[in-house]
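With one protein chain withheld, the remaining protein chains of the complex are depicted in position.
As written, the chain order gives the labels A, B and C, with residue 1 at the start of each chain.
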Amino acid sequence: MLERLAARAPVPLFVAMGRDRAPAVERLLQSADIDVTATPRHASILLVAGRVRDSDQAYLDRIHDQLPHPRATFWWGDEQGDDVDEAQRAASFDDPVISLRALYRNLISGAHASETHRLPDEPPAPWRGKGDHGQGGEGMMGGVPYGRMMPMPPTPDIRDGLALDVYTTQIGPFMPYWPAGLVLEVTFQGDVIQSAEVVQPPYPPRDVDRVPFDRLLHETTALAQIERARAAHHLVCIARLLSLVGLPTLSRRAQILAARVRANETIAIAPLRKAAARSGLTAALAPGLGRIDDRLARELGGPAQRAAGHAIDDRSDNPMYKRLDFTPVTQTQSDCRARLAQWFDEAEQALALVSAAPDAMIGQGALVEAPWALRAPPVDYRLTELLPGLEWSEALLVLNSFDSAALCRMAPLEAP
Amino acid sequence: MALTGLFTIMGTIVAGALLLQWVAARARRDRVVESQKIPFLGGSAPQTHAWQRFHVRYYSMTLLFIAFEMEMMFMYPWAVVYVAEGVKALAEMGMFLAILTVGILYGWREGIFRWQ
Amino acid sequence: MTPIVLTVAWVAFLLGMAWYIAVLDGLWSAAREGRPPRAPLANPLYRCATMLRQQSNLTEAPDLLNWRLAPALYAGLAGTGVALVPFSGASVLADLEVGIVWWGAVEALTVVVVFLHGWSANSQLGLIGAYRYVAIGLPVMLISMFVLIAAALPAESLAVPKIIESQRELWNVIRQPLGLPLFLLLGLSLSFRGPFNYADSADIAGGTAAEVSGAPRLVWEFARLAMLTAVATVAASVFLGGYLGPWLPGPVWLVLKTAAVLLALVGLSHQLARISPSRMMTLIWTVLLPLSFVHLVWAGVLAL
């Protein structure tokens, strides 16, 4: 009875995002048959979407073991998975919802055995029978009680100077609302970040967003295609911020719009923007939060630069865009709010360009601004300087107010 | 007696909720292995226990709050006799609100309603 | 005998209303996303079954006793909240002379159990959720104290049944128009939904519930819905006249009014964005609290 009911529930799914699968996953998540959970503890199936870096494998195993029984893994579009059971994988072009449902049903009924743990069943440090009380600890703060050390010794807080315990941990790469692939070593006091160091950089911009711009290098491409790709990219960025401030339904609407733009449908962004404004999206981003200085804005380029008030856009010099009276939109404040407004403005402008010149073609090799900044060298201003002093939810808003290209360039690995 | 009612419903719900947790745990007997117990941090493992001398960012606010709340506890009995006492009670309320307003204004000026 | 009958009735009411809220949630988000809802009536039951079938998780050295007690106590507190409310003129489970003071105690103890739930898991994300919640949960309590004291003025009593009887002529929602909106914010905060979800939000991966799975999570989620129901029931009684109403029997009116308040609460929780805890704390102290002062003065002058 319980099993039959449970089998009909939406599949509770935790997504471990690999490279380049994000757009497909975003489409998948719009299905009402899927419940995406914020933590593996609430999920029954671990969806590994796309290729995971070799260095991410240990993180993936840990996530896997954190799922409660019954649990199963499903690989989607990862070509490494050929030795995996047919029921647990789907090619990248397949829609996996039916397979996922079948797998989940079998998991619940017991036809598919729950997966055993991948990491050894050992505490992080042996503690049984050690120390003064047999729980591994020594004295007040020493030893490894129950397998782990106590938090680090106190250091003065960067906000109010109180010397209290600090908590240092790596975070990522499979954290919800976290730049996919990024691993930071973060030191907290309470919920305020004291320092952050990059352990692994985030994934670079996704292939799907690059397609028209890459194509432009070798052949003439429709302006409409380029601008649609820009609008879709920006909508996805907006969607992330929307769910971060607790508006998941509007976020899903933005995702759906992005998918429809990619599918060459005609959409309007204004209703979404209005709904978001009515819900207090702008108010949710404190003025001045995540403000970057002019030098960093110029180095980052792209929307972040224009959000700082610099009307620099490669499209300004393009004859086709000139004919359409293109002028770059800008903001002035260079904070999270400004970058959000910039994404909205640029997405709306992109769709206006599409409707103004639906058949315009851009010549091969022409210089056209991508949705993000293309200039390659890493900037010398780092996430490590941007995050300290921020409360956790503020830090996440700041991280998600940049596109993945900007994040990649702000998060290079330290030289060993 | 009013307490009987409160305890009957509290006891029923708490007992039911604990029973449900216990029965469900007995129905599934898979052991929680060590690697499963690692706190969730997006796949990473922490270096230390999370229990720490947690830096509360609103400590001044809590102290103001306690005094504020104590002041407000006087208002419950006051509310019962308000209509009977009339203008005297109204003046009393002015006094209350004045004190509380000064407290809020002072705290606000000193910036204690923000994360320290 | 009567306490047992009333207890059974209230528990059934809480279960039914929890289901109703879950259904509303599903319908509301489907409508806002512009897609057809998925099995709207049965989906909550399916989800319950899933959680019941799941293994209950542990972490390294949790405070297991408090971790398991917190959800149960949270649900129990919601129960004592509804117990203050009369189904009709004669049938009230806990006829407490100081009903609204007990309601204040329920709010305070709720802060305690939510904190315990986040603390007990021994995980950073749970701790962040727990501490944030205390920062918001404490000052919001003051607003509710003001609002309820204002409602007690015309009734000349702290008992919920008397407050209902004082509304025979005119409901408090009209007499004291700021009260209901302020009290609804309290409801969102007590069950941490939408703009007040500082305990269990997605940016901290579920916060105090980030490490919880299986039946303990089911109880926790139920307790959140039960607490929202308790807020709605008290709001329906204190501002909308509770069981008072023409034609229909009293209990029916109470259920209808509670359902209407819940609809407003669900709508609010989907409609508003969440601001950072620091700014919410400032907003509560510098805007909402002075607003409740105004409310009290208004109610006071009117009651004379």
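In this text, a residue touches a chain if its C-beta (ideal position, glycine included) is under 8 Å from a C-beta of that chain, and two chains touch if they have at least 3 such contacts.
Just so we're on the same page, contacts and distances are computed from a predicted model.
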From "NADH-quinone oxidoreductase subunit J", "Monovalent cation/H+ antiporter subunit D family protein", "MrpA C-terminal/MbhD domain-containing protein" or "Nitrogen fixation protein NifU", the hidden chain's UniProt protein name: "NADH-quinone oxidoreductase subunit J"
Chains in view touching the one left out: A, B, C
From C:Ala108, C:Leu263 or C:Val297, residue that would touch the chain that is not displayed: C:Ala108
Sole contact to the chain not displayed, among A:Gly309, A:Pro388 or A:Pro412: A:Pro388
Residues in chain B touching the chain absent from view: 1-4, 49, 51-56, 59-60, 62-71, 73-74, 76-82, 85, 88-89, 92, 95-96, 99, 102-103, 106-107, 109-112, 114, 116
Residues from chain A at the interface with the omitted partner, ascending: 131-133, 135, 137-143, 145-146, 150, 152, 155-162, 164, 166, 168, 187, 194-195, 388
Residue ranges of chain C at the interface with the undisplayed chain: 61, 63, 66, 96-98, 101-102, 104-105, 108-109, 111-112, 115-116, 119, 122, 131, 134, 138, 141, 158
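Please note the rule applied: only the chains that are shown with their structure count from here on.
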Rounded Å distance, chain B centre to chain C centre (Cα mean): 13
Touching two or more other chains - residues of chain A: 39, 41, 68-69, 123-124, 145-148, 167, 169, 175-176, 190-191, 391
Sequence positions of chain C contacting 2 or more other chains: 52-57, 60-61, 124, 127, 131, 205, 210-211, 214, 277-278
Complex contact set, residues of chain A against chain C: 2-3, 5-6, 8-10, 12, 30, 32-33, 35, 37-39, 41-42, 44, 68-70, 108, 123-124, 145-148, 167, 169, 175-177, 188, 190-191, 243-250, 252-253, 256, 278-281, 283-284, 286, 289, 391-394, 396-397
Residue ranges of chain C in contact with chain A within the complex: 28-30, 32-39, 42-43, 45-50, 52-57, 60-61, 124, 127-128, 131-132, 194-195, 197, 201-206, 209-214, 217, 270-279
Chain B partner contacts - residues on chain A that touch it in the complex: 16, 39-41, 56, 59-63, 65-66, 68-69, 114, 117-124, 145-152, 154, 157, 159-160, 162, 164-176, 178, 183, 189-192, 391
